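Note that one protein chain is taken out, while the other chains of the complex remain in position.
Residue numbering begins at 1 within each chain, and the chains themselves are lettered A and B in the order written.
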Amino acid sequence: MPSYSIAEIAGIVGGEVVGDGSIEIRGVAGIKEAVTGEITFLANPKYESYLVSTNASAVITAGGNGSFSGVIISIDNPYLAFLKVVRLFAESPIEKYSREVHPTAIIADSVKLGKEISIGAYVVLEENVSIGDRTTILPLACVNEGVKIGSDCLIYPHVTIREKCEVGNMVIIHSGAVIGSDGFGYARDGEEHHKIPQIGIVKIEENVEIGANTTIDRATMGVTLIGRGSKLDNLVQIAHNVVIGENSVVAAQVGVSGSTELGKNVVLAGQAGLVGHIKIGDGARVGAQGGVTKSIPAGTSVSGYPAREHSFARKICAATARLPDLLKEFRNLQNRLDALEKGKGSGPSAEDD
Amino acid sequence: MPSYSIAEIAGIVGGEVVGDGSIEIRGVAGIKEAVTGEITFLANPKYESYLVSTNASAVITAGGNGSFSGVIISIDNPYLAFLKVVRLFAESPIEKYSREVHPTAIIADSVKLGKEISIGAYVVLEENVSIGDRTTILPLACVNEGVKIGSDCLIYPHVTIREKCEVGNMVIIHSGAVIGSDGFGYARDGEEHHKIPQIGIVKIEENVEIGANTTIDRATMGVTLIGRGSKLDNLVQIAHNVVIGENSVVAAQVGVSGSTELGKNVVLAGQAGLVGHIKIGDGARVGAQGGVTKSIPAGTSVSGYPAREHSFARKICAATARLPDLLKEFRNLQNRLDALEKGKGSGPSAEDD
Partner (left out) sequence: MPSYSIAEIAGIVGGEVVGDGSIEIRGVAGIKEAVTGEITFLANPKYESYLVSTNASAVITAGGNGSFSGVIISIDNPYLAFLKVVRLFAESPIEKYSREVHPTAIIADSVKLGKEISIGAYVVLEENVSIGDRTTILPLACVNEGVKIGSDCLIYPHVTIREKCEVGNMVIIHSGAVIGSDGFGYARDGEEHHKIPQIGIVKIEENVEIGANTTIDRATMGVTLIGRGSKLDNLVQIAHNVVIGENSVVAAQVGVSGSTELGKNVVLAGQAGLVGHIKIGDGARVGAQGGVTKSIPAGTSVSGYPAREHSFARKICAATARLPDLLKEFRNLQNRLDALEKGKGSGPSAEDD
């Protein structure tokens, strides 16, 4: 493990040292777990009370030092600064996994392997697969016929990448993810469902990350596309012919139905579901468990089922909470009106409760 | 790749040629992707504008030729017709995967293998497994002790089929699916949960398709049953002792709780959830994200949470959208009534907004 002085670290992240910059830092950790010689960070004011008790030697923060006895690196965006520090100490795949091909890997003769690759035990690379430079494929992954994987990728154990799919550079795919399974398409004939062969592919652009056990179906024809820089969490379902724009974020257990298109910088929160054949504009956001039944303009936030503009959805939500009381008050109002109409109402009646 | 004249194709699907039937077709593709020499189809009028720009040499459609310059095959159900054409050009598993047993496959002595099977690298077939004729098992799949798999099946990489489960003929199971995991059953004793051994099986009837990373739990005792011709999408959860009738369709991320029984031709849309121990009648439909809390009669459509008859659920939905305004109007009405009761109300008061 390398070590850096606090002053060196402040220089790297562009922050200001408050205290002794000469102290050596040998690692990073959470504010609760850090020990002497380690650096941590405080971005969420909620955790400020931990400053008293942490054993970290240095803290990266935007605020003051509170009652912290160690050294502060002061900076506007402590989260991003901390990220840079974590990377100083984190091993890259290229250091962590030895650059070799395990003798049990099965590699078809027609496979093209880049330089400095790492292929784990019991990996299967079928005919005409190509693997870019410095890419790491961990044990028991299966890469089917004709798949192209770029450089600097990291493919975890038990990943399946089905035939002819394309994976760009610097892509990470977590364990159990399935890329290119058949789209769910049938032609109905009476009561029977006839499978429509799914002859398209999945294309994953550069810098994408795909979570564990996530499934991305190949297109019926053409391409299911995951745009550059987008991040998908675990157990996400992406149906055939979906297009996800650049730098979008899809949280765990989200489902996107067939042929739906997401723009850039879209955020889908956990367990949201989108029907097929709609368009989600750039920068739109869907709340957790939201059920999206029609297209959403760019920049809009929606939530609820069926998903509606977020501030309206919140009003509806607040209103439904008053509904049981409203029903009682309504009956009361009806009684008062009945009395008035009968000509005997002269004052407010008691609330019925 | 084979090639067929347009006239031959029209004959196979039962359609009518409008244009030169002698042109040779060498493949199929989507209307946007097709090139000269390929055939495509147009079922959804939404995509009619693509007729001008497509490079396809022929289009199967129910409508006119619009401004399309190529040949039309005219037919009532273009989707089904196209499916037949796709199959003309798609390889079957039996052509696509060589009929051999990979030397790294581990096959117990007691395993019974049918004719013309294909077993991939690092497949594990445990004791007393039987595999029917022409079945294909792709790399890294695991078939545990005593499992019976029928003929003409296609089992993708990383599938697990647990001990003693039964899979019928012509079944497709996608990557990462787990068939026969233990049902989720415990007997509570104070605060502790004691596992109830799950000694039943999963039985999958013929012509079923199971999506990627879908999980189907074995019965506590007896059978969890997936009926003939039913299709399950990705990431579906089927709990112990569930019964799914014939030709039912279960979309992605649906969950069906223990002992619930679905009839024939049931459709569960994406992310729907069903409680345990209920019955879903033949032909019933559950909307996306629907939460079904009680049995549903045959032929009924339900949606929402808790799921209600669909047209009623839509009314409730529309009504909740008017609720914030209703609350305001209600307060206004109360004020007007107060005024009337005090004897001073003589005309409508202004809306408070």
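The working rule: a residue touches a chain if its C-beta (ideal position, glycine included) is under 8 Å from a C-beta of that chain, and two chains touch if they have at least 3 such contacts.
Since the model is a prediction, treat every value here as computed from it, not as a measurement.
Screening A:150, A:229, A:258 or A:281 for touch with the missing chain picks out A:229.
The chain not shown here is touched by just one of B:5, B:130 or B:181, and that residue is B:181.
Looking at B:40, B:213 or B:303, the residue that reaches the missing chain in the full complex is B:213. The set of subunit A residues touching the chain not shown comprises 28-30, 32-33, 46, 77, 79-80, 82-83, 86-87, 90, 104, 120-122, 138-140, 156-158, 172, 174-176, 209, 211-213, 229, 231, 233-235, 246-247, 249, 251-253, 264-265, 270-271, 288-289, 304-305, 317, 320-321, 323-324, 326-327, 330, 333-334, 337-338, 340-343. Taking the complete complex into account, residues 106, 122, 124, 140, 142, 144, 158, 160, 162, 176, 178, 181-182, 184, 186-189, 191-197, 199-200, 213, 215, 217, 219-222, 235, 237, 239, 253, 255, 257, 271, 273, 275, 277, 289, 291, 293, 305-306, 308, 312, 315-316, 318-320, 322-323, 326, 329-330, 333, 336-337, 340, 345-348 of subunit B touch the chain not shown.
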